[in-house]
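Input: a single structure, listed below in structure tokens.
Showing chain A:
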Amino acid sequence: MLEARAASLSQRSIKTSSKAAALDLAIRCVDLTTLEGADTPGKVRALAAKAVRPDPLDASVPPVAAVCVYPSLVGVAAAAVAGSDVGVASVAGAFPSGQSPLDLRLAEIRRAVADGATEIDIVLNRGAFLAGRYQECFEEIAAAKDACGSAHLKTILETGELGSYDQVRRASVLAMAAGSDFIKTSTGKVSPAATLPTVLCMAEAIRDFRRDTGAVVGLKAAGGIRTAKEAWQYLVVVLETLGDEWMTPRLLRLGASTLLNDLLLQRTKLRSGRYEKPSRFTID
Partner candidate 1 sequence: MTSRREVERQGAFSVEYAPAPESTAIVSLAPRYDLYIGGRWVAPRSGAYLPSVNPATEDVLCEVAHAGDDDVDAAVAAARDAWPAWAALPGKERAKYVYRIARQLQERSREFAVLETLDGGKPIKESRDVDVPLAAAHFFYYAGWADKLEYALPGARVHPLGVAGQVIPWNFPLLMAAWKLAPALATGNVCVLKPAETTPLTALLLARVCEEAGLPPGVVNVVTGGPATGAAVVAHPGVDKVAFTGSTTVGKAIQKVVAGTGKKVTLELGGKAANVIFEDAALDQAVEGIVNGIFFNQGHVCCAGSRLLVQESVADVVLDKLKARLTTLRVGDPLDKNTDLGAINSEAQLGRIQQLYDAGVAEGAEPYQPECALPDRGYWFRPTVFTNVSQSHRIAREEIFGPVLSVLTFRTPEEAVAKANNTPYGLSAGVWTEKGSKILWMADRLRAGVVWANTFNRFDPASPFGGFQESGFGREGGAAGLLPYLKVEKIPA
Partner candidate 2 sequence: MTERLPVRKTYKLFVDGAFPRSESGRTYPILAADGSTLAWAVRASRKDLRDAVRAARGAQPKWASSTAYLRGQVLYRVAEMMEGRAAQLADELAATGAAGATAEVDAAIDRWVWYAGWADKIAHVAGTVNAVAGPYFDFTVPEPVGVVGIVTPDEPALLGFASLVAPAVCAGNAVVVLASETNPLVVMTLAEILATSDLPAGVVNILTGSKAELGPWLAGHGDVDTIDLTGAPADVGVEMERLAADDVKRVVRPLGSAPDWQDGAQSPWAVTASMELKTVWHPKGA
């Protein structure tokens, strides 16, 4: 049923002014990400420059929501986006597998926050979760939230490893109950990552959690979103499940790297009527 509903939502036709608004919203919701073993300060500075000013030729393009990097590069990222509204998200807690002693994972979170991260993305302990040790998962997330201090916490469910929508739902509820500010689909290191039915499932969980507890939790779709068309399909799923209130980077994020240039391409096409060459847009 989720899949049929998601498929029908993906057919929504978004035109003209709505498309322009959707593109700008999508850009503002991007967490511009680089999570590679080969990342260097130079790479992160380039990413940050693009996050703050996505199109050097068009000042009307809004900045993205945040940059997302590994803990060792948080300091560089924070310095590079200083003075702008772009946040610094850090993955932390032995990303992406999470397979490390808890105390070390919490220490990594604290260190990232101390270095300037305003947002922390952790992974759910899939091993414990799939073994049914829910209390353990809950406590880890709660401890992570505590370690975050003022930074907000996103919990990555790694939906591609959970095996079923029921598990996705259960993990969503668990993560929210433990205090996550955002629930997030994927690390981007495993396939499948974000899919429309999975995001729909998570959005429904958020909706019901809000109804039951009053808590407002954000949703981040990450991994495998490469085109503007896919991006606004996610926007539609969230809009039609959670309403206008979630149509803001405060509650909605798209974790991506190549997506931004396709959003820029579509935005330019809308304004000029022409299809552009990829080299018109910078690579970070």
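As a selection rule, all candidates are chains of the complex that A comes from, given by their letters.
Keep in mind that, in the parts below, a residue touches a chain if its C-beta (ideal position, glycine included) is under 8 Å from a C-beta of that chain, and two chains touch if they have at least 3 such contacts; residues count from 1.
Worth saying up front: this structure is predicted, and the values here are computed from it rather than measured.
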Of the numbered candidates 1 or 2, which one touches chain A within this complex?
-> 2
Flag every residue of chain A that touches candidate 2 in the complex, lowest number first.
-> 273-278, 280
